[in-house]
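Take a look at this one; I'll ask things after.
Heads up, one of the protein chains got dropped from this complex, but the rest are sitting where they should.
Chains: A, B, C, D and E, in written order; residue numbering restarts at 1 for each.
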Amino acid sequence: MEELTALTGTVTELRFALDTFYFLMSGALVMWMAAGFAMLEAGLVRSKNTTEILTKNICLYSIACIMFLLVGYNIMYVDNVEGGIIPSLGALIGTQAEGADHSLESDFFFQVVFVATAMSIVSGAVAERMKLWSFLIFTVVLTAVIYPVEGYWTWGGGFLSEAGFSDFAGSGIVHMAGASAALAGVLLLGARKGKYGKDGEVFPIPGSNMPLATLGTFILWMGWFGFNGGSQLLLSDAENATAVGQIFLNTNAAAASGAVAALLLNKVIWGKADLTMILNGALAGLVAITADPLSPSPIFASLIGAVGGVLVVFAITTLDKIKIDDPVGAISVHGVVGFYALMVVPFSNADATFGAQLYGAFVIFAWVFAASFVVWMILKKTVGIRVSDEEEYEGVDKSDCGVEAYPEFVTLK
Amino acid sequence: MEELTALTGTVTELRFALDTFYFLMSGALVMWMAAGFAMLEAGLVRSKNTTEILTKNICLYSIACIMFLLVGYNIMYVDNVEGGIIPSLGALIGTQAEGADHSLESDFFFQVVFVATAMSIVSGAVAERMKLWSFLIFTVVLTAVIYPVEGYWTWGGGFLSEAGFSDFAGSGIVHMAGASAALAGVLLLGARKGKYGKDGEVFPIPGSNMPLATLGTFILWMGWFGFNGGSQLLLSDAENATAVGQIFLNTNAAAASGAVAALLLNKVIWGKADLTMILNGALAGLVAITADPLSPSPIFASLIGAVGGVLVVFAITTLDKIKIDDPVGAISVHGVVGFYALMVVPFSNADATFGAQLYGAFVIFAWVFAASFVVWMILKKTVGIRVSDEEEYEGVDKSDCGVEAYPEFVTLK
Amino acid sequence: MEELTALTGTVTELRFALDTFYFLMSGALVMWMAAGFAMLEAGLVRSKNTTEILTKNICLYSIACIMFLLVGYNIMYVDNVEGGIIPSLGALIGTQAEGADHSLESDFFFQVVFVATAMSIVSGAVAERMKLWSFLIFTVVLTAVIYPVEGYWTWGGGFLSEAGFSDFAGSGIVHMAGASAALAGVLLLGARKGKYGKDGEVFPIPGSNMPLATLGTFILWMGWFGFNGGSQLLLSDAENATAVGQIFLNTNAAAASGAVAALLLNKVIWGKADLTMILNGALAGLVAITADPLSPSPIFASLIGAVGGVLVVFAITTLDKIKIDDPVGAISVHGVVGFYALMVVPFSNADATFGAQLYGAFVIFAWVFAASFVVWMILKKTVGIRVSDEEEYEGVDKSDCGVEAYPEFVTLK
Amino acid sequence: MKLISAIIKPFKLDDVREAISDVGIEGLTVSEVRGFGRQKGHTELYRGAEYQVDFLPKVKLEIAVKAEDAERVIEAISKSAHTGKIGDGKIFVYDLESAVRIRTGEIDTAAL
Amino acid sequence: MKLISAIIKPFKLDDVREAISDVGIEGLTVSEVRGFGRQKGHTELYRGAEYQVDFLPKVKLEIAVKAEDAERVIEAISKSAHTGKIGDGKIFVYDLESAVRIRTGEIDTAAL
Partner (left out) sequence: MKLISAIIKPFKLDDVREAISDVGIEGLTVSEVRGFGRQKGHTELYRGAEYQVDFLPKVKLEIAVKAEDAERVIEAISKSAHTGKIGDGKIFVYDLESAVRIRTGEIDTAAL
């Protein structure tokens, strides 16, 4: 009998170990998405702004890690009231709960990389014209406060979770939130010089490096297996393991369908296969399935992704028409498709309702957009958020970083 | 007693969870190989064809995922006759078997990325001159039918498996198959303009971006741990775990030896270290060990890889002599070395015979080559498979994608 | 009872399987660091030397795998005297111990990638002027003998481990050792032409490709989770799993803080955000925590990383002042910060003493530096280690590899 | 015939092209060059060491015109490329002896 | 002496070089340029917006020759660069006052 008890203990610990390991591997994959965003954005901006976007990406990830450790995780998860609106304040990550399924540290690690993802979305949308330092200050606020507060509302057990809002891996909480912050920034920032003509023409500003953009997309695709797969939170029994498998399958299917849908749509409309649209299509497929990668059948997941891929193409061209300049399409991919992702959940998940989804989407958007708008505005009035015309023309690499991205290569200016 | 039963159930589920997780992680690594092929090929073509090869790569992966979900997996694995030739037809992935070792979804996920690998091999060989849309149509057929049928013959329990044909992780079923389809395409397509002179001279057409090609190779190398390591299919007991460790070790050793063998051979013949040959050498080592990464000792695995590395160098120069133009060396790496890999299995694996290996290799080659040839031929006669001379001169990026890979950089035309 | 015994066996095997899998995944992540070093170095050298640095990186990894299999692992781990200085000699990896926690092969795989890391450090420091073949010969000696001998002293149970020297994942054994070998090489090799003026001016030689350098850093960051996380060696119970989680968290925090510290310091001193310094800052944070990623609290880990990030900035500028030319900052990142990492261990780990740390650091440096110096010297006197002035001016890609990295792009010479 | 060679700031290229075409000239050839002059380059920073990047990216236009058109073209360039800040560039004029249009074999003014 | 400057289609470079060397001229200098002329560029598409890429990649050859060789060289270029399609390019000829070979200090025709 004693032996049995001992063995039971061993098995319990083994489960704990496997679930912790699964969290850590998932977290490492999501961390890898930081590289994906960096490469995607570096490929889609002009070469004269490439060093700065790389700098922004590595610094935002780093700042997110620090701020979420210092206060963000505490705000989001520690000592909060069930169903509340205002989280408790505090520092650091708290202490390991008795009988937890996995180690607290692995949980923190898995959560922190999500914050960085939200912030990465912003950097792409405001690229090529925003001051480095203003951006970094905004990063501090978003990752320390804005994101953790809304994160608490759903994942931390706050009022949105009580209201039945359902967002499995964060189409709204992470992606639409990031896009909302980005939108506020872009509205205050204005379009890049030369992007829109006086008579409403749209002048494309092609990205400088397609292989980088493609690599970034593949990295994000891979990392998303950790993003969605890890969000099941448990793996160590048959049901959970099966669920994680289903999530991998659906995530992959949605991304593939998003890419193919964008490809076909491009062919039909313009007769060509615009690679950057296909990349956005794949990412749209991923965002689309993220609100619920578990409930749909693989076929339905493919459909969800395909619609996401179609949507993103129209969103990108529409935003251009209303002169919202987003060099990498982040607002379309994460915002428009993120919202769509939330609204499609009730079709396959009986626990979700359109009302709750709409409510949640509205709350997240309103909070993140408003809070971000205020912060951006303060920055604009004080240190300024936009580089000078001359710096913009010369490229922000020179003014902000002092290092060019490709100093030896002769480029068309 | 009850407690013991419960605990036994927990442990059984835990094993199921670990094996599923192992499949999913392996699958994610193999998915990552799609990025590896994309980078490798993008680095080895000229800059004017780079966007198109990236487009092909992300689209072929996506199409493979969709087609294999719709019919491919069913053809290959569901409801088939043991030892048969013609698989049963059907859609989707079937249902989870009782008492399976891991979840059906994780199995599908692990299998689907293999199809994509086979197709990735084709894209490299036909690069810089094949029409995007014809290529994509071919992708549909190969991933929906051609590959699943021959996959069934061995891995699905068909007649080749009954004949004793042994191909652990797919040197033949995946790699040589891909190369066979590629060869059929290349023969119908012809060489790139300017590749061969009237008097039989070979004019090299250097790839445009060596760091990308190297990155691609490292990605493939890393992904191959999932490719071979996952092919053990089970991990959760001592024997299987030890086997997987052995596979990792052998896979790595073979790749390393392939690279070093190619390096030394280059030094001896040409006095220089041609990086692209070394990259191909590493990949050849990987292909060489894939038919049986478990049976050989590490030293024998190194030898197998080294011979692969030597073989690939001769294969590449020989194919050039007979004017088979393969920009990235895919037919040499995956075809020639894939065949060699099959034939070397009996030296370390007592269960394999030269007869059965030869038979299997012949069957796979005959089927894939013939079926592909027919499909390519139909495409050639209808929509055409080759771009116009002018498009080829201008680069297919412009005609097929409308987006240049490096629009700001001044290049030598 | 029999059933209980059987179940106990199953569970024991399951733990073995999980620990083996954890080793293999960690090893795959560390293997991936080889790509990280390759990209980092390719981005930080000039385009005319890029193919050669890529060649060095893939070949050094391959050679390390072969030599460590043939003799290195045996020297380091097999049949050695406890507490000794001179290891036993022998070939291959020995046999699986009874009752081991994981498979011998997975252990080898995890260890072999560490050797490659040490050697990768060297390639960056001697870049742009060292002969390919002399470098590769040195690689053979370092990976077969120099590293395994000092590895034995601590990790293999030799006299340093007995002396209480504590180096969890190898800030000294791997990183400082690599930097020591590099320093010996750089001293004998001299600076790149045009790097230092007659009157002591430092002429910067900017790296050619910032996105590659950034990608390399992200890859290293990701791989480091395997490097440090795997060094716990065990995962399958609650204590170990918790420890691994702690290590992931601390590793990430230290890297983030290193990057931010370098960023802020750059802003303060030069008013700009030099991306390459930030990348080095992140790596410095990683090296700084590697000597003990388990004992510090996350906040203390962040501090350790931040100091590393500050240190590396001063180290880089100081080395330039004393005309030690290190194109990628490897000696600063891995050497200076590696030493600092060892010395900071006693602050959080009660088992470590400053005396033992200093002793260990001294022994490792003395051995690796002296042994390397002798080997480099022999090479210098025989085949030579430095390319001719003309080759250096033309770029080593042409002389050593015959293939240019970006043959189509017009560059400023 | 005259050959007008103008070195201008890159971001003025589109304006200049328009101005030239407004005076009836359609053909020109452009190349990326680096200029050294009174306008100084900028200081870059790399790994703690500052260095002077002397050269400035400029664009060189070459336009072959009939002698009688030269004046107008020069004026058009002068105006459209003008910012008033240092580094606006130079216009050089040479004598052009003959010209051939390869496609048709037309020569001299007919070839422009 | 004359300086012949020819703007041709990039893919004709090898043919032209051969043709020139056939008439006995070995030295020349080449640069990558962008041409604007009657031949229009192409339309590219990026993220749903079409745009006109006006310039066309061309190659510029500069060849210094003895006055008496000019005719033959011009002819050789005209023929070898000819495709008959718009955009074949132009040949311009200037007077070259003097030339120096840096290596030897030889001047004028001896320097070519």
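The rule we apply is simple: a contact is a pair of C-beta atoms (placed from the backbone, for glycine too) under 8 Å apart; a residue touches a chain by one contact, two chains touch by 3 or more.
Since we're looking at a predicted model, the values are computed, not measured.
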| item | value |
| --- | --- |
| Displayed chains contacting the withheld chain | B, C, D, E |
| Touching residue (missing chain; options D:K2, D:R17 or D:R103) | D:K2 |
| Per the touch definition above, residue among B:E52, B:D101, B:D167 or B:D320 touching the missing chain | B:D320 |
| Among A:L18, A:V387 or A:V410, the residue in touch with the chain that has been omitted | A:V410 |
| Contact set of subunit C toward the excluded chain (per top definition) | 393, 398, 402-404, 410-413 |
| Touch residues of subunit E, complete complex, unshown partner | 3, 17, 26-31, 64, 94-103, 105, 111 |
| Residues of subunit D (touch criterion as defined above) contacting the omitted chain | 2, 6-8, 31-38, 54-55, 58, 60, 74, 77-78, 81-95 |
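By our rule, only the chains that are shown with their structure count from here on.
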| item | value |
| --- | --- |
| Contact-pair overlap exceeding half with A-E, pair selected from A-D, B-E or C-D | C-D |
| More contacts between chains, B-C or B-E | B-C |
| Averaged-CA centre spacing for the pair subunit D and subunit C, given as whole angstrom | 52 |
| Averaged-CA centre spacing for the pair subunit C and subunit B, given as whole angstrom | 32 |
| Subunit B: positions in contact with at least two other chains | 4, 7, 11, 14, 18, 25, 209, 215, 402-404, 406, 409-412 |
| Where subunit E touches two or more other chains at once, by residue number | 32, 34, 44-46 |
| Complete list of chain pairs which touch one another | A-B, A-C, A-D, A-E, B-C, B-E, C-D, D-E |
